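Input: one structure, supplied below.
Only one protein chain is missing from this complex, and each of the others stays in its spot.
All chains are identified by letter, namely A and B, in their written order; residue positions are counted from 1 within each chain.
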Amino acid sequence: MELIPLEHYLIISALLFCIGLYAVFSRRNAILVLIGVEFMLNAAILNLVAFGGHLFAVFAIVLAAATVAVALAIIMNVYSHYKTIDPEKIKDLKY
Amino acid sequence: MLVILLLPKRFGNWFFLIALGVSLVQVVLALCIYGQFDPEYPESSGLSGGTRAGEFQFVEQLPWISMNLGSLGRLEISYFLGVDGLSAPLLILSAIVMAVAAASSREIKTNRKGYFALFLLMNAAIMGVFCALDFFLFYVFYELMLLPLYFLIGMWGGPKREYAAIKFFLYTLFGSVFMLLIIVGLYFSVQDPDTGAYTFNMLHMMDPANFTKEAVFSVHTTQQLLGVPARLLGFAVIFIAFAIKVPVVPLHTWLPDAHVEAPTPVSIVLAGILLKIGGYGILRICYGIFPDAGIYFSWVIGLIGVVSIIYGALNALAMSDLKRMIAYSSVSHMGFVLLGIASLTTEGVSGALMQMVSHGFLSAMLFFLAGVIYNRVHDRFIPNFRGLATHMPRYTAFVMIAFFASLGLPGFSAFVAEAFTLIGAFNSESLNGAVPRWMAIAGAVGILLSAAYFLWTLQRMFFGTPRFKGGTEWAGKLVDVNTGETLTLLPLAILTLLLGILPSLFFEMSNTTLTALVERTMNYFKF
Partner (left out) sequence: MTLSIDTFPDHSLTVLVWIVLGSPFLAFVLQSFLGEKLPRKGDWLSLSCNAVSFAAALLLSLNVFSGSAEQVLRYSFTWVQAGSLHIQAGYYLDSLSLIMLVLVTFIALLVHLYSIGYMKGDPRYHRYWAYLSLFLAAMLGVVASGNLLVTYMCWELVGLASYLMIGFWLERDKAVQAGKKAFIINRIGDLGFLTGLMALFSLTGTFDIPALNQYMPGEGTGGPGWLVYLAAGGLALGAFAKSAQFPLHTWLPDAMEGPTSISALIHAATMVAAGVFLLARLHPLFPEEVLSVIAVLGTLTAFLAASVALVQYDIKKVLAWSTISQLGYMMLGIGTGSYQGAIFHLVTHAFFKCLLFLAAGFIIHQMHELKHRRGLDIDEQDMRHMGGLRKHLPLTFTVYTLGAAALVGLPFFSGFLSKEMILLEAFHWSTAKGGAWNLVPVAATFTALLTAWYIGRQWSLVFWGKPRTGQPAAGPGRVNDPGEFDPLAWPEGLKETGWSMKLPMILLALFTVFAWFSLNPFHAEDAPLVRALTVTAAEPALELPDPAPGGAARWIGGSLLVVSGLLVPLVLAGSCRKYAGPAPFTPPARQHPVAKFLYEGWYIDKIYNRIFTRPVMKLAEAARFSDRKIIDGLIHTLAGFGVGLSKFIAWTDKYLVDGFFRWMAARVRSAGDFFRGFQTGSVQQYFALAMLGLILLFLVTLFMI
């Protein structure tokens, strides 16, 4: 079976990363932003797999699952507090 | 051994009992010290005399702060306690007066926990002052004693208590702050003969051999400080610090205010013990460390003493507040202490020390008696009372004992003390020329004046037909002394009588030390 060359891995992971970045920047919904973050995380994991850090990859996936759970819980709380999950409308950190 | 740092943080009404218990334990310990005190200690133990620790008994020495300061050498401060014939009588006095004060603290109603905590802190500090043989430790105790007193006067005092407390605090601090400078100066002048390091050890300071040659307070060279010989300046500064405590005219005005505003137990402690710290300090530190300057200044000190005697007595004559009258009589009586010290004769110095002890008992008694009246009707203006003798006969008996003892009636301790002081002062001119004779005679005039003001008060307040400002309401409140008060007053009366009839009880204790002190001072220039 022919080995998939390293470049393909990297290209896909870069694409994934860019898509995630875009989602994080532009979405008006926190869940979609979260999905973007997950994309970026997966891009990173893909890189880990490509370079052979399988064990780290497994760790990262577990962690990602945990983060998602925590993040979704946060979003739930944010929603119940602000009645919105649009990041642009939540500006309490402004000076 | 003596310093009992038991601060009650417990609950309820136990504070009073704890404080009283602690004080009584102290009295027992003090009596043990008296019992075990060996008046001829340096000889009997075979140790050589001189300014060694051998003169002291019950010595306890532990290194406390020991820091290596590189090029500055080592900073050595030790927890160094000891008792000799000078401090032992005062220690016993303090224990007894403290017990009396604790017993009279029953009148305190507000914030008892705070009161008794401060009271015991003060107690510990006072004991420490009398035992400390390390100058730094002495200073620490000295300041530690000030703070509780400030709060005790300022929080539990009379209507003008804040004014009085601040006045008292500032006066005393004024003296002690400058004393600190001298202490530091001394530290850098004295070397421990064993280690060669600078030291705060008072005993080393008393030995001229331990002074380094170029130091500020060096014995060997006359260093100038602000255009004045440094040792004279050092003596004067420390003297002023203690003179404020004694107090002497014209540094005395804190005393009437503080005494009048302070609650009765604090008045008792103030008059009974604190004033003695002044006299003790002058003897132990001023004359111990700067004997040359002491001789130089003795004329001035004698003069201050005489002025205090007469000025205080005249003021007492003019007072219409009982407590204020007693306060000024304290000024007058403490003048004898200065006169005796200045005479630099064994009789005079013994008389001065005895006067301190005797005045400690008597002033405690006097203030307690003033407190008895004040507690009953919250008034102590002499013209507001009349004929108390028929109304409160037992109270009057105690007042008469206290008054007659204070005015120097033979058979009471004050007489012996004053007679010795005056004899010493009179003799001084022919022995060492420290004090001229007329000072002794002028001091005797003070005894006359004291008879005048005490008898006049007795006549105005106690004799005649009973008539009070508050009418029958007062007459009902002015009940005779109760058992508790009698139990407090009786030991004091017995002690002053005992010391008056058997003064050797006291002199046996102090004689060796004081003779050595006087000899050391007088022989100073023979080094």
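To be clear about the criterion, contacts are C-beta pairs under 8 Å (C-beta built on N, C-alpha and C of every residue); 3 or more make two chains touch, one makes a residue touch a chain.
Small disclaimer: the values here were computed from a predicted structure and weren't measured.
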{"item": "Among B:S298, B:T345 or B:S406, the residue in touch with the chain that has been omitted", "value": "B:T345"}
{"item": "Contacting the left-out chain in the complete assembly, out of B:A389, B:V435, B:L478 or B:A493", "value": "B:A389"}
{"item": "Candidates B:V416, B:V435, B:L478 or B:L495 - the one touching the absent chain", "value": "B:V416"}
{"item": "Sites on chain B contacted by the missing partner chain, in the whole complex", "value": "167, 170, 249-250, 252-253, 256, 311, 314-315, 317-319, 345-347, 350-351, 387, 389-390, 404, 409-411, 415-416, 419-420, 422-424, 426-427, 429-430, 437, 440-441, 444-445, 447-449, 451-452, 455-456, 458-459, 462-465, 503-504, 507, 511, 514-515, 518"}
{"item": "Positions on chain A contacted by the hidden chain, ascending", "value": "21, 24-25, 33, 87-88, 90-95"}
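Everything below uses one rule, namely that only the chains that are shown with their structure count from here on.
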{"item": "Rounded Å distance, chain A centre to chain B centre (Cα mean)", "value": "82"}
